[in-house]
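A single protein chain has been omitted; all remaining protein chains appear in their positions.
After this line comes subunit A, so read on.
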């Protein structure tokens, strides 16, 4: 084995892969939530559709999106490898344990939270990404130019209460995954410092675990309330 594969196969190297892919996904979340805020514009989806067009046609964005798909797959595979390895490190379990006395729940259930997220990602991509790329999306015309009207797909999807419920629950899982994952990612890279760690922990809790999941969850809820006529 070369030093590179040897490093990446070590317990620490595997965690570095988790950390790099996980933190990259975190930066993606910022872009994704910011862009989708356009759903809240009361313009029948024009800004959102123009944004979707840009995101599927800009070469830089398209390149980054392949990096994103790879990251999700690598993160999930590495999570599986690590979880299995970690479970094998204790072949005989304790008869009685009290883990809540020494560690937060989220930190001990990253695998379960991640699995919920993976199922969510598949469902989410089937509904929007697949329809946008390979399915049939109605067309809209703005200033004489044709756009895929993804907004209509969004409206249709979020008019079903159970679909909205899945989104809200998944975003709760995202919050719990990131309340531990964000700060853990930095620890894995050895980035821990009196001056910066408090800031990173603040960002991890208030931005990545609360604000971003809450904004994401607000989108389907808003669209649903609009659909049933509670808000205009």
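Quick notes on this structure:
Following the convention adopted for this analysis, a contact is a pair of C-beta atoms (placed from the backbone, for glycine too) under 8 Å apart; a residue touches a chain by one contact, two chains touch by 3 or more; residues count from 1.
Keep this in mind: contacts and distances are computed from a predicted model.
Looking at the choices "ABC transporter", "Spermidine/putrescine import ATP-binding protein PotA", "Succinate dehydrogenase/fumarate reductase iron-sulfur subunit" or "Radical SAM/Cys-rich domain protein", the name in the UniProt record of the chain not drawn here is "Succinate dehydrogenase/fumarate reductase iron-sulfur subunit". Mapped onto subunit A, the interface with the missing chain covers residues 2-3, 7, 10-16, 82, 85-86, 88-99, 101-104, 107-108, 110, 180, 183-184, 187-192.
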